[in-house]
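To keep things clear, I will list the structure first and then write my remarks on it.
With one protein chain removed, the remaining protein chains of the complex are shown where they sit.
Chain lettering (A, B and C) follows the sequence in which the chains are written, and residue indices restart at 1 in each chain.
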Amino acid sequence: MTDTSRLETFCDGVFAIAITLLVLGIRVPGVKEDLGAALLNEWPTFLAYLISFVTVGIMWVNHHRLFALIERSNPTFAYINVGFLLFVAFVPYPTELMATQFAGLNDDGKRLAMLLYSGTFLAIAIMFNAIWLYASSGARLLKPGLDLEALKVGARRFAFGPPAYLIITLLAIVNPYVSLTLVGLLAVYWMLPGSAPVEAPRQ
Amino acid sequence: MTDTSRLETFCDGVFAIAITLLVLGIRVPGVKEDLGAALLNEWPTFLAYLISFVTVGIMWVNHHRLFALIERSNPTFAYINVGFLLFVAFVPYPTELMATQFAGLNDDGKRLAMLLYSGTFLAIAIMFNAIWLYASSGARLLKPGLDLEALKVGARRFAFGPPAYLIITLLAIVNPYVSLTLVGLLAVYWMLPGSAPVEAPRQ
Amino acid sequence: MTDTSRLETFCDGVFAIAITLLVLGIRVPGVKEDLGAALLNEWPTFLAYLISFVTVGIMWVNHHRLFALIERSNPTFAYINVGFLLFVAFVPYPTELMATQFAGLNDDGKRLAMLLYSGTFLAIAIMFNAIWLYASSGARLLKPGLDLEALKVGARRFAFGPPAYLIITLLAIVNPYVSLTLVGLLAVYWMLPGSAPVEAPRQ
Partner (left out) sequence: MTDTSRLETFCDGVFAIAITLLVLGIRVPGVKEDLGAALLNEWPTFLAYLISFVTVGIMWVNHHRLFALIERSNPTFAYINVGFLLFVAFVPYPTELMATQFAGLNDDGKRLAMLLYSGTFLAIAIMFNAIWLYASSGARLLKPGLDLEALKVGARRFAFGPPAYLIITLLAIVNPYVSLTLVGLLAVYWMLPGSAPVEAPRQ
């Protein structure tokens, strides 16, 4: 049993790097191209950057809020977080893949890329719930004095993530544009007050 | 309500990564080229690296000084900071774009690239003011015992950022070289004593 | 003699960056390719990402647990950690090399790439033991009040790393697929409860 500070530092590092590496996926046009047209053509890349950045940023905020409730860590909890980070760190890949396909004309490619993109957020949402369930089950790693009933109510909002991203992922097969729009809207939804997964304890 | 330490760690991480990724935008010449000529030809890239690094570095110093006044964080404040970081993390892209265009002969390309480059700093300056306004309005997140009147005077200097970068951004359409020079000079100006946005409390 | 907090921050940073850079080694297929076939063809890259991420992630957990026992640092200890990080930060290179070769048909290339890949983990395991031996020898840098006999028993599990990776490295010459499978299985083994190198002190 150790405190969570070094685990938080490590998670913060991976979040910060994954979110900042997104920019490397945006192609810099050459000198000879018509720059205005080239940049307009890259709109899916800019949109992908925006949606991935905001979604990962909000996940970081929620991870941060979750850890405000957690007092202790143990190796199993650290491994679950490493599994969570596995998908967070992966985000730049499906982001670039999706942006590349959306800039082209291959409809099957768009569907598959969007499937992988929202599938990655589905995996992150599942792992996020795993982190919460492991920490809160029997109040295993929680700070003392928390209102467990209130936390349970708050945690129901977490549980909304996996089915929501599952539906969006399946929708990618039908229409990748609708699926992408929903990933963007979901990011906005996570930000709304009241949709916050768990209220941090008032002191 | 939580303390700001983890938010600061995350912001520091994004700042540190964005500033260090700038170097990846500098092209390494091949063996067969005349290395001296190739490096001289890359002068806009080196200049872009220098200006972006110093500007982002100073923004970090100011962000750091601002947070010395702030005691608490909340989700909304965290989201505003994520929005701020969205543009900070974006800086390597317009930096490389601008360097690429300035090394070429396409004048329209230079204008557009410079517009995007200074426009990114404009967005950062606006978000920086948003961070300050949210934290200081009604002393919402500030440390107790600060001299609010003195802070208001100091904050007027902040407010200089957005119009200054707006003018520089518009100038990019007229003359991108003048615009670039002014971005560089503004970085120097931010460093001058007295132009510091807010004085940290003396203890 | 200083405390270990800044050394831990630095190590955490390198771990977090190395683990997140792995994603840059995954090639994004172009628009014109059959995306499904292209992604299936990249299976060694995804597997390499998974194995490297999990192995480095577990090494981070163990490094973290080791440092829970350590109270002080000195320059020599810092240098040994820099030597350890030299190989941790190198991991993305043999990972990409191995993935590239496994996607092709050059058997000698596969053997050599796998040799370098598991050889890197061998070097990490050796340096990890060096960190432990330097810190624990004569209880040089340890926290007071630890049960040294129990630590010695726990540390025997560390000592398993170098010979295990040595055998896997030699096996790479015979059969790189068997060698890769064993690197993956070893990662799972490190996660098993009881295989934890050293138990952190209960407080």
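Keep this in mind: a residue touches a chain if its C-beta (ideal position, glycine included) is under 8 Å from a C-beta of that chain, and two chains touch if they have at least 3 such contacts.
Given the structure is predicted, the values throughout are model-derived calculations rather than measurements.
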| item | value |
| --- | --- |
| Selected from B:153, B:167 or B:191 as touching the chain missing from the view | B:191 |
| From B:15, B:84 or B:128, residue that would touch the chain that is not displayed | B:15 |
| Absent chain, residues of chain C that touch it | 1-2, 6-7, 9-10, 13-14, 16-18, 21, 24-25, 75-76, 78-79, 82, 85-86, 89-90, 92-93, 96-97, 100-101, 103-106, 108-109, 112-113, 116 |
| Residues of chain B (touch criterion as defined above) contacting the omitted chain | 8-9, 12-13, 15-17, 19-24, 26, 28-33, 35-36, 39, 49-50, 53-54, 57-58, 60-61, 64-65, 67-68, 191, 193, 196, 200, 202-203 |
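Going forward, only the chains that are shown with their structure count from here on.
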| item | value |
| --- | --- |
| Farthest chain (mean CA position) relative to chain B | C |
| Centroid spacing, where centroids are CA-atom means, of chain A and chain B in whole angstrom | 26 |
| Gap in Å, rounded to a whole number, between the CA centres of chain C and chain B | 36 |
| Numbers and ranges of chain A residues touching at least 2 other chains | 9, 13, 16-17, 21, 24 |
